[in-house]
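Below: one structure in structure tokens.
A single protein chain has been omitted from the complex, and every remaining protein chain is retained in its original position.
Chain nomenclature is as follows: A and B, assigned in order of appearance, with residue numbering initiated at 1 for each chain independently.
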Amino acid sequence: MHIAEGVLSAPVLATGAALTAGATVFGLKRMDYEQLPGVAVLSAVFFVAALIHVPVGPVAAHLVLNGLCGLLLGWLAFPAILVGLTLQAILFNFGGLTTLGLNAFNMGAPAVLVGYVCSFGLNSANPAVRTVAEFSAGAGAVLLSGILVACSLVVTGESFQTAAWLVVAAHVPVMVVEGIVTVFIVEFVRRVRPEMLQGYA
Amino acid sequence: MIRLRAIRFKYNSTYLLDGLTFHVEPGDRIGLVGPNGAGKTTLCHIIMGLLKPESGEVEIFGKQRKVEGDFAEIRGRIGFLFQDADDQLFCPTVLEDVAFGPLNLGKSPDEAKQIVARTLESLQLEGFEERLTYQLSGGEKRLVSLATVLAMEPELLVLDEPTTGLDEETTQRLVEILRESNLSYILISHDKDFVQKTADKICEIKDGTIRFI
Partner (left out) sequence: MQIEEFAPGESFIHRMDPRVKITATVVFSIVVALHSSVNGELAALALALVLVLAARIGFGSVLRRLAVVNVFTVFLWFLLPFTARGEAIGTVGPLAVYGEGVDQALQITLKSNAIVLTVIALLGTSRIFVLVHALSHMGVPDKLVHLLFFCYRYLHVIHEEYGKLVKAMKVRGFIPRTDLHTYRSYAYLVGMLLVRSFDRSKRIVAAMKCRGFKDRFYILHHYDMRRSDYVLAACSFVAAAGLLVVR
């Protein structure tokens, strides 16, 4: 979920921007030039995947897939997400410029975290362990993103508390869908191109 | 120019190339044919050092080539045209894409721009410099890809399925461009007519080896 312009306070925006700048520079350092086209092209896939609206009961939600991004790219998920959000902000006016840093952090930090934690179960011989790892990566990243968005709102002002709760609540169904979709995607990739799951991290 | 000896290359536990020997001499214009999956593209990738054979010798321009560094030397001298032009054209504009090779060879930006202008002119693509690569038509993409390769002034061209998806007119243009150039080349194609018109020798890859037909 992108936070629009003009909502958040200066300290929140500045913190988000600083954290994203740091994480991006760190991510870029770990990426050599030969990996660059791969990261960029995957970033483009995530951009296109975000155009897919999947039905969730009576409404539709677009795919986020930041958990999958973390699983495939590790730390490099940060620059990949920043690039995707920048293009979305300029091309579609989703999110915005002042919120770019914070939005990238809210999406990227969970991606890197779940990518790291869940990678331990990713190549387990036991299919149940793998499924749990994949589902938690997809669902966990979206949940954490929702919580970070809610925190950004609450820190900005008390009057946003209800909005913050609604944001977290709205992420719950999306989270389940993301978890399921992530399991299927990873199992597809495992069968077709298993070397993609070795990770860049 | 190229001497491959007893090349073996394994793909999915079977040998795709099995003891293949192949020579290219200056002035050769070779058409490479064979069924799908016979190893034509693999052979070209081995020449370019993109794939490493399990065994056998790769000698290019009179020198054994084994490690990445050996092949980096030859890549400016052998121009490789990829099957899918979208793989080759990755820069925003035609100018930047065609200039990419010359710049890598150490040309200055001004020299590179001159080379781009010259190359585009020779392919009748004048004024394409600022066109966006992703907005080109299929035929234009193919010709611009060829420009990116020719801009490096190679001694030998390797063309992988250059006519796929091209209309008759563009195919004809490609035939003329190749015939009028004084380059040596190897081309892979399923288009019999095209091979007849452009190649002086035709080789077939089958069952892991190669023979002239």
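We adopt the following convention: a residue touches a chain if its C-beta (ideal position, glycine included) is under 8 Å from a C-beta of that chain, and two chains touch if they have at least 3 such contacts.
Computed from a predicted model, the values in this text were never measured in an experiment.
A.B. asks: So which of the visible chains would the left-out chain be touching?
C.D. replies: Answer for the hidden chain's contacts among shown chains: A, B.
A.B. asks: Kindly state which of the options B:Thr93, B:Gln114 or B:Thr164 is in contact with the chain not pictured.
C.D. replies: Considering all chains, including the one not shown, the answer is B:Thr93.
A.B. asks: Could I get the residues of subunit B that touch the absent chain, sorted low to high?
C.D. replies: 45, 48, 50, 72, 75-76, 78-80, 82, 84, 86-88, 90-93, 95-96, 99-101, 103-105, 109, 112-113, 132-134, 148-149, 152
A.B. asks: Across the whole complex, list the residues on subunit A that are touched by the chain not included here.
C.D. replies: Subunit A touches the missing chain through residues 4-10, 13, 24-25, 28, 31-34, 36-45, 47-49, 51-52, 54-57, 63, 65, 72, 79-80, 82-84, 86-87, 89-94, 96-98, 157-163, 166, 177, 180-185, 188-189, 192-193, 196.
Here, only the chains that are shown with their structure count from here on.
A.B. asks: Could you state the distance in Å from the CA-based centre of subunit A to that of subunit B?
C.D. replies: The computed centroid separation for subunit A versus subunit B comes out at 40 Å.
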